[in-house]
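Report on the structure given below.
Note that this complex is displayed minus one protein chain, with the remaining chains in position.
Going in written order, the chains are labelled A, B and C, and every chain counts its residues from 1.
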Amino acid sequence: MDPVSTTAAPSGLLLAGSVASLAAALWLLLPKASDTVASRRLGFLLGAVALSGFAATGRSLGCVGEDAVFLTVAGIAVISGLATIVTRSPVYSAIWFAMTLAGVSGVLLVLGAQFLGVATIVVYAGAILVMFLFVLMLAQPSGMAPYDRVSNEPMLAAAAGAVLLGLLTLSIGRLSAAEPPACCRMPSRAQAVAAASVVAPSTDAASKDDASKDDESATLIAPAQPGGDTGDANEVAHLGAELFGRHLFAVEVAGVLLLVALVGAIAVVSRGEATETDHRREGR
Amino acid sequence: MIPATMLTNALLVGAVLFCLGLVGILTRRNLIVMFLSAELMLQGVSVTLVAWSRYHGDWGGQVLVVFVLTVAACEAAVALVFVLQAFARTGRLDASAWQALREESLPRVIDHELPADDRVVPTWPHLSPAGVLPEGDDSRSLERDHV
Amino acid sequence: MQSSAANLLVLVPLLPLVGAIGTVLLGRRLGPRAHLPAVAGIGAAAVVAFLLLLGTANQVGGGHGDPMRPVEPVEMISTLWQWATVGDARSGDLTATGLEAVGAPVAPGTADNGGAFSIPIALRLDPLTATLLTIITGVGLLVAIYSIGYMHDDPGYPRFFALVAMFVFSMSMLVAASNFLLVYVFWEAVGACSYLLIGFWYTKPEAARAAKKAFLVNRVGDFGLAIATFLLWMTYGTLDFHDTHLADGTIVEGILGQIRLADEAGYVGGAVGTAICLLMLLAACGKSAQMPLHVWLPDAMEGPTPASALIHAATMVTAGIYLITRSAPLFVGCPGALTMVSIVGATTALVAALIATVQNDLKRVLAYSTISQLGYMFVALGTGTMLGFTAAIFHLLTHAFFKALLFLGAGSVMHAMGGVIDMRRFGGLRQVMPITAATFLVGACALAGVAPFAGFFSKDEILAALHAKAHPEAHGSDHAEAGSAGERPRDLSGGVRLATSLPSRPFRPASMITRTSRTDAAAAHGVSSGVSHEKVGLDALDHPSTWRLLFWMSLLTAGLTAFYTFRAVFMTFTGPVRVPKEAGHHAHESPSVMTMPLVVLAVLSAFAGLVLFATNALSGFLAATPSLTAPALARTAVPHVFHWDIAIQGTLAAAIGIAVAAIGHLGRRSDSPQMERYLGPLGGLFANKFYFDQIYAALIVKPLEALSLLTAFFDRAIVDGTVDAIGQVPSAWGSAIRRMQSGLVQRYALAGVVGVLAIVLALAWQLRP
Partner (left out) sequence: MNLLPSAATLAALVKIGLLVGGLMTAAAYLVLLERWIAAWVQDRRGPNRVGIPLTKVRLFGLGQPLADGLKIILKEDFTPSHVDRVLYNAAPLVILAASLAIFAAIPFGDVLPPLGIPGLPDPVPFLVAPGLDVGVLWVFALSSIAVYGVLLGGWASNNKYGFLGGLRSSAQLVAYEIPLGLGLLGVVLAAGSLRLDTIMNAQAESGVWYAFAQPLGFIVFMVASFAEAARLPFDLPEAEQELVGGYHTEYSGIKLLLFLVAEFLHMITAAFLIVILFLGGWHLWGVTGASREIGWIQALLRFGILSGKILGVIVFFMLVRWSWPRFRFDQLMNLAWKVMLPLGLVNLVTVAAVEEFRPQLVAALGPGLATAVAIALPWIACLAGWVVAGVFTPSGTDNTPILTHDPLDIERELAEHERLERAPHDVSPSELAGSR
């Protein structure tokens, strides 16, 4: 695909319409005192309009065939994300967020970041979100509370979010419309690698070291590998090398951070429990 | 390496997720939903980082996402503990229950207009009692009233 | 000699200051001995002051004898440090335009000063200062010793002594300072001490009110001194009394420095000079309780009696006398102002004496007597002659003794009578407290001018000085050498004109006026016109007929003085013995710590006048004071003569007064019908003190109160209202904005997001393609 799209720059009208409809949609969808079924339906409709408007503004709807998987997972991510923030029940919010995670994971897989895609599921869906659900269910077993049925300043926040999205879309659209600035141009080495990988996929210099262990040729579960890029056949190995090579210190720091968070969490919780047991002992 | 269209696609997805998370954290009052929204923003950032990383053929973005995951895990652990403590104090997961930082003479912000809970409360199945009922308050139900 | 004398001079104020601080610091710990630091300090200062007096007298030389001999001025300056120095205080233009517009030329020798302004903390020692220092510390010491007995039960015992010592310090500095600004500073300081001592029993409403009144009335005079000081600096470019030898060899001529004193034309006359002198007169009126600012002194008797004796009889009230004496050359340049001094003094003396005749409060009698005697001194000062100045100081000296004696005696009576001071409620006390009665009688004789007590001689000199002015021809022979001085060519024109108006012989002071401000003098006599006529009118007062009137007024005052003094003596100490019941059972003679100072003062009152007059020590000594060595003044020096005629007149007046008092009061009950019932309407006038307070209340206090109410209203309603309204603006803003501080974190976050969005939008708008 041509990296520089030939369509005109995003029309300001379209963008403004998208922003307005997104703001209206968010406002209609967010929990409020004056909710009706009709308003929520209108909100959904407007939301769809707004998202398609943004997509059109982003000018990336040219090729459905190759991007179908991407569109699917991205759609799942975005719609679930919208549902996450507008659903009344926090449990449903969490479920929708899990769906978002699935979508994001899909997006990451499409982008060729296998490890991160799966790690997102493992870490977020498997651990973090389960803990959230756990707490939610413990703290709020009935599922919905009065404060879940109202929002804080929905109109202003929706407008702010929509305007921010409009700005981001504008800049993203301009990014693709314009010649990539010098800072954004591909490094020459990467270009060379890309060119080489198109000609002879198995001779990727970067993956040669691991070729002995790499029995399978480059057939990935993610169908969308534009350009037959095999640079990530050993994605995990590369990422690991990067992590434990250049960023070793940062990894250590992150490990310490995890440890500190763990100790801190346990300290706060166990202090509460200590009082509990004290109370009991006193009662005996 | 990914083409520029894929880049913009992914960036757009990231931007949408980020903004949705932003709106969520600003509007929703349930502490946990607020955290979910924050995580949603992190997801948007992660998508953006990975997209740029793949576009440039540079691993830095993905490394950063790994750290984002790490920090998110830490944040979740600590935040959940605090949410639980907050819940223990107020009995609610309401962010608006914490207003102590307000101006001294200002009154507490109270929701005067709450939407009616329009869900149908189902009638529960009742079993005929067997054995001796313990002495106690009949009005106090051990069941949850609804989901 | 100079350095050691200067070092000693520093001790005079320093020791009482140390005593005051010591009393403040140690007062509570010392308890009943809290007087020790103060008394020790004052006593030491008194010794030092007496030594200095002797030293100065030694330096003056024989001092006695020939007044015709040109006297070498004796002056020792010790500059402790520079208090403030300003390179060019005058903007330069002011000398060129401001003063010329007034019409007074800058005095010669001052223009090159360049506007430099410096205040040296300089102390001076000259005969006048030495005399006054001795009086201050001596009387202060006696009063302090007396107070040990008088104040012994007072809860504010240490405070009293601290204040007394502080007052002695301030007063010593006032007379020892060699700079008008320092004079002003300590002028205020003694005022403050006076205020604190009058209001010593501050829980008593009358005392607090009297203190306030004294302070406020004094402010009027202080204001005059402040303006006078400003004018002096503007006119002479310096405030120092003495000449200053700068490091680069130039000499800054002091206002009373020897260079300027030697120059006949060294002093500014005319409008500016008269203004300065009148403003100083105003200041002196305030401090020395002269009309119309005398009203505070009688009320000041609410303070402790020793304080009254020290401050409001012997020392502080003489500050005005000192100021005028010190500024004598300035006054001599302005005869109108001089005459005003005499007029004010004579009027005050007469009015106060009249009021005193009907007072029943012993201390108030003495207070009005003080006012009257101060008026006497002013009359003498106003003559502008050497004789007048020395007479004034002489009377000051003797008055300090006998008035302190009388006050302390009154205090002794009051002490014994349990605080009662109304003469009608007791009588015949000479049998109860003989020492007090005897010493009081000595003091009364001195005050009344009975020969040979001290008052007789000093009063006689004052009357003589007046007589010389009133009858210049009668004293002509004494002015023989003055005439030749007046015929110097530069003085000729004015002198001739004045000579035409006074054909008998040229009058020296007048010729001096014509020299310093000859155009004004010319205008005064109609030769040329166009300059202000008020000044002419003022100078025109300087006429023998005026002085004749003043002489007779003084003589009348002398008679009245004798009358009211002996009225008080008779009412208090003669007749049947009566003691008020407040006195209880301790109506007895005061303790020796109180009577001893009385005796000392009585001795001084009895013999000081005779000794000083007979030896002529004082006038010879004072003549060495630089201020009094101005040529114009020195020419008025007369040989030491005892004027029999005037003495006889004065004694006659006193005798008449005493006789009338004896007829009215001797041997009668003091609560019997009084003399004033014969006065008719005048009695009411006297008893109400000539309605001064009422007039002030009506003319000044009431309008001021109305104005105050108006301005208060303006201040509170309009000024404060405006300020409050301005203050309400941010407050309103704040109360509007702080509603945003709801405590809801999400709203804060929303505000942050909106702000960031605004910034991003602005940036995007700026960076748009």
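Just a few scattered comments:
Here is the rule we use: contacts are C-beta pairs under 8 Å (C-beta built on N, C-alpha and C of every residue); 3 or more make two chains touch, one makes a residue touch a chain.
These numbers come from a predicted model, not from an experiment.
Only one of A:V19, A:V91 or A:L170 touches the absent chain when the whole complex is considered: A:V91. The chain not shown here is touched by just one of A:A139, A:A162 or A:L243, and that residue is A:A139. Contact between subunit A and the absent chain runs through residues 65-66, 91, 95, 98, 114-115, 118-119, 121-122, 125-127, 130-131, 133-135, 137-139, 141, 143, 213, 215-221, 232-237, 269, 272-273, 276, 280, 284.
In the analysis below, only the chains that are shown with their structure count from here on.
The pair with more inter-chain C-beta contacts, choosing from B-C and A-C, is B-C.
With each centre defined as the average position of its C-alpha atoms, the distance from subunit A to subunit B rounds to 16 Å. Centre to centre, using the average C-alpha position, subunit B and subunit C are separated by 89 Å. Contact of a single residue of subunit C with at least two other chains is seen at positions 744, 746, 750, 753. Multi-chain contact residues of subunit A, defined as those touching 2 or more other chains: 152-153, 157, 160, 164. Here subunit B touches subunit C in the complex through residues 22, 25-27, 29, 34, 95-96, 98-103, 106, 108-109, going by the rule given at the top.
Contact residues on subunit B toward subunit A in their complex (touch as defined above): 1-13, 15-24, 26-30, 32-33, 35-37, 39-40, 43, 46-47, 50-51, 53-60, 62-63, 65-67, 69-78, 80-85, 87-88, 92-96, 111, 113-115, 117, 119, 144-147. Considering their complex, residues 744, 746-747, 750, 753-754, 757, 760-761, 764, 769 of subunit C touch subunit A.
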